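Every protein chain of the complex appears in place save one, which is left out.
Chain IDs A and B follow the sequence of writing; residue 1 opens each chain.
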Amino acid sequence: MSAPTTGSTPAASTGLDSAGTDSTGADSTSLAVRAAGVGKIFPTKTGDVVALTGVELTVAAGEFVSLIGPSGCGKSTLLRLIADLDSTSSGELQIFGKSAKQARIDQDYGIAFQQAGLLPWRTVAGNIELPLELHGVAKETRRARVAELASLVGLSDFVDRYPDQLSGGMQQRVAIARALAEQPRLLLMDEPFGALDEMTREYLQGELTRIAKDTGAAVVFVTHSIPEAVFLSDRVVVMSPRPGRITEILPTGLGDVRSESLRESPEYFERVTAVREALHGSPVERANER
Amino acid sequence: MTLRQAQDDALRQAQDGASITEAPKPGGAMRQARGGRSAYDGSGWTPPSWVRIVAPVVVGLVILLLWILVVDVLAIAPRALPSPIAILEQIADHNDIILEDMAITARNALIGLALGAIVAILLGALASAFGPIDGMLAPLVSAIAVVPIVAITPILNTMFGASSQFGRVAVAAIASFVPVFVNVLRGLRQTRPVHRDVLRSAGANGWQTFRVLTLPTAVPYLMTGLRIASSIAVIAALVAEYFGGPADGIGTAIATYAKSGRAALAFAYVAGGIAIGLAFFLVTSLLERIATRRKPV
């Protein structure tokens, strides 16, 4: 659409600028994620679909960054590129200064999806220890680590249960524990709370900020909920579709402590409004929001 | 129908066949996207689509060449394995009697399939409407599904007389009953609560609901059942000939000529049996394809 956007600055340059300023002075290995000019094209029978173009983004170690935007804006694609579940079509993507593939092989990240994705034939403990088991960690070590993680996500009494005996929220907590099993420095989460009810969701958001702080891991968090993105993140990356790209990056500046009282505070509402305006900057896309 | 469609059908048939009485129920939210093959573990490389047609042809030619090599060139095959060329000659020489016997076996299979399907539809409808009938039929059907039906052929032959084809027809009917019944019952239970709610809120009566909702939902399932049953009916009718009854039909001929050492003629009849099986399969696949053109949303 050719209609001029009102409040926000032209999209592409904003993305470039904010990303550029963020990465200045940062040593590349201390960065959890560094994306420079990353693009992704999916070839289809009717022609190529540009899923992502010109993505400039850095995530510092220990930083919590949310990716938000309407369907088709490429936020999940970007996460999958970082996880090396898909490969980039153009640009450069580094995870802790290595290629995404190397980072995957070195198990530098843990990942959680919208569905918990637990193996139904394994108990909670069996699911949490799956990555450890696959990588040949000794049984004793595994048992200790499972106990530690289960208490971290508050499921110590449920380790012998099977996934179908757990609520959706509990399943998702198991998935998070599994993602943390190998003490990754980076946690990738693709709408992990998207399928949960609002109350469980808010509770797990609080838990997640605590866990992220305790472990010191950087988090890249895909969501389509504005309040969720603001509550959790140090920075919110706003994306828009056709072609998928970053339109704005907003620091929240809400500090390290995220308590429930934050949800009522004026700064919080101010940030929510800012993100909403950034999202609605291109009115055409709104109709396509889910 | 293209070869590719035929292959899709073949796979589906095989899959349905593998779960004749109880299909694994897909779970809810946890089973969203089917993984299938992925590029990750190396099982995902997809060759260009023309390979799909060329590959089976190549495999077929290789088998044929090996066959000719073993039988005609090296001459190391046992006498029971004739040369494909000899089989073709026999087909050409005896096509009239082969066709005659094919007609008998095919007719038995067709009548059996029709009978089995009619009974299956009636009982399926009863079972879906009345819980106790379902309770009575369920164990019987599971038992029939695993029992060697052909074993009752001698008994049927005494009941209907040794000169009657009915024993064979009945065996084909019982064998094809199972998949049709299972699928019809499944189909009649497929109507969605939301659709029933829509019709109820529109004040539709029982017959209207059946005509507008239940029947259209169940028909594709019926066709799937028929397709699975079609191959089973042919095999059952053919194998039943082995257990007595009138001295005609493909199965009887295969047995007779194999025993008397005329292996090539026996295999010519085998080719006839395959032709019947494929014909039944293709026709019912076509019917199924027509019935399932529109996928329920």
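Everything below uses one rule, namely that a residue touches a chain if its C-beta (ideal position, glycine included) is under 8 Å from a C-beta of that chain, and two chains touch if they have at least 3 such contacts.
FYI, contacts and distances are computed from a predicted model.
With the options "Phosphoenolpyruvate-protein phosphotransferase", "Multicomponent Na+:H+ antiporter subunit G", "ABC transporter permease subunit" or "WD40 repeat domain-containing protein" in hand, the undepicted chain maps to the protein name "ABC transporter permease subunit" (source: UniProt).
Considering the entire complex, the omitted chain makes contact with A, B. Within the complete assembly, B:234 is the residue of B:121, B:213, B:234 or B:264 that touches the hidden chain.
Of the candidate positions B:119, B:136 or B:215, contact with the unshown chain belongs to B:136. Against the chain not displayed here, subunit B makes contact via residues 6-7, 10-11, 13-15, 17-25, 27-28, 30-38, 40-47, 51-52, 55-56, 58-60, 63, 78-81, 132, 135-140, 142-143, 145-152, 154-161, 163-164, 166, 231, 234-235, 238-239, 242-244, 250-251, 254-255, 258-259, 263, 266-267, 270, 273-274, 277-278, 281. Interface with the hidden chain, as seen from subunit A, comprises residues 83-85, 104-105, 107, 109, 111, 113, 115, 117, 119-121, 130-131, 133-135, 162-164.
Assume only the chains that are shown with their structure count from here on.
The centroid of the Cα atoms in subunit A and the matching centroid in subunit B are 50 Å apart.
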